[in-house]
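See below for the structure under consideration.
Shown here: the complex without one of its protein chains, the others still in place.
The letters A and B name the chains in turn, as written, and every chain counts its residues from 1.
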Amino acid sequence: MVNNVLRWLVNSPWSHWINSYEWIFPAIQSVHFIGFAVSIGSIAIVDLRLLGFGMRRQAPAELAADLDRWTLLGIAMMLVTGFLMFSTDAVTYHNNPSFQFKMTCLMVALVFQFTIHRRAVRPGAGPVGAKLTAGASLLLWSTVLAAGRMIAFV
Amino acid sequence: MTEPPILEWIQNTWLSQAIREGGLPYPVIGGLHLLSIALFGGMLLFTDLRLLGWAMRDRKVSEVMLQLQPWKWLGFVVVTVTGILLVWSEPIRLYHSPSFWVKMVFFTLVGLHALAFRPAVYRDPARLDSQITGQAKLAAALSMILWAGLIVCGRLIAFDASFDQ
Partner (left out) sequence: MASPPAAAHHAFGSEFDSNAPVLIKGKIAKIEWVNPHTWIHVETTKPDGTTEIWMFEGGSPNTLLRRGVNKMTFPAGTDVIIDGYQARDHSEKRANARNITFTDGRKIFLGSTGTGAPDPEKFPATAEPPK
């Protein structure tokens, strides 16, 4: 059943489009990399603040309010480019252990971002919890990225 | 096409071989290279977006520019050191890679950009708090283009089918 969905993705119109011209996949992958800076970059600014570094004159809540839309934009960029790249070779990516690990970490990171992390940036959030949240957030997103790098090396 | 002899010398060093032939060092160094783009590239990006008036508009320009400064420098150091290690591991292949040379042009332009805009923009960020000048916006726009160019060219290196043997 899963394999049927995967095969359908490989034969989807967008997969055929990407597979038709050599430059499209690297272009999409480049946007994926630029998306790192938008998504993880904006999250890192807030996490740094929670740890007591960086933009110290603002409260975490203020920074988060500023950057929230960019984080969402960044995550959207990653999910769209990621999905497109995944489609082009869905069966092999699906079977790649590093890819599987990356997807697991990504799901944890996303849930974490929109639950615990949201609470930690609010005014009145406990400082210890805030620091632990920031550390966990940085670790989770770094792991997602590292697992992505390892896809071609396992 | 013969390469400058120094490249062969580099390729024969222990460090070059260790990264080139090892299991994990190469992807780990590459991963750190990308991680620094993710963690610190965003800070550069948001500084540029602030100068363009597109992000963090309630924060003072000078605060965005200055408070993230040490982290941006750390990111620059990590990305450059890991980049040098990657080049050190396969200098001959990269010598033959057109994308690598275009990337080096962009890298040079980044340096020239910093020098060129220092007097008007980067030396005294507080001046921009009252009014973001046209020069500052130009600096920000060019900065984003240059960094995007670095990322795209870096990615294209893997797609240059260049073979030396």
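Just so it is clear, a residue touches a chain if its C-beta (ideal position, glycine included) is under 8 Å from a C-beta of that chain, and two chains touch if they have at least 3 such contacts.
This one's a predicted model, so the numbers in the text were calculated from it and none came from an experiment.
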Touching partners, among the displayed chains, of the absent chain: A, B
Which of A:Phe83, A:Phe114 or A:Phe153 contacts the chain that the document leaves out: A:Phe153
Touch list for subunit B against the chain that is not drawn: 19-24, 26-27, 89-90, 158-159, 161, 163, 165
Touching residues on subunit A - with respect to the absent chain: 7, 10-11, 15-16, 18-22, 24-26, 85, 88-89, 91-93, 95-96, 98-99, 151-154
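The rule is short, and it goes like this: only the chains that are shown with their structure count from here on.
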Euclidean distance of C-alpha centroids - subunit A vs subunit B, Å: 21
Subunit A to subunit B touching residues, read off their complex: 22, 26-27, 29-30, 33-34, 36-42, 44-45, 48, 53-58, 62, 66-67, 70, 138, 141-142, 145-146, 149-150, 152-153
Subunit A contact footprint on subunit B (complex, rising order): 26-27, 30-31, 34-35, 37-46, 49, 55-56, 58-59, 63-64, 67-68, 71, 148, 151-152, 154-156, 158-159
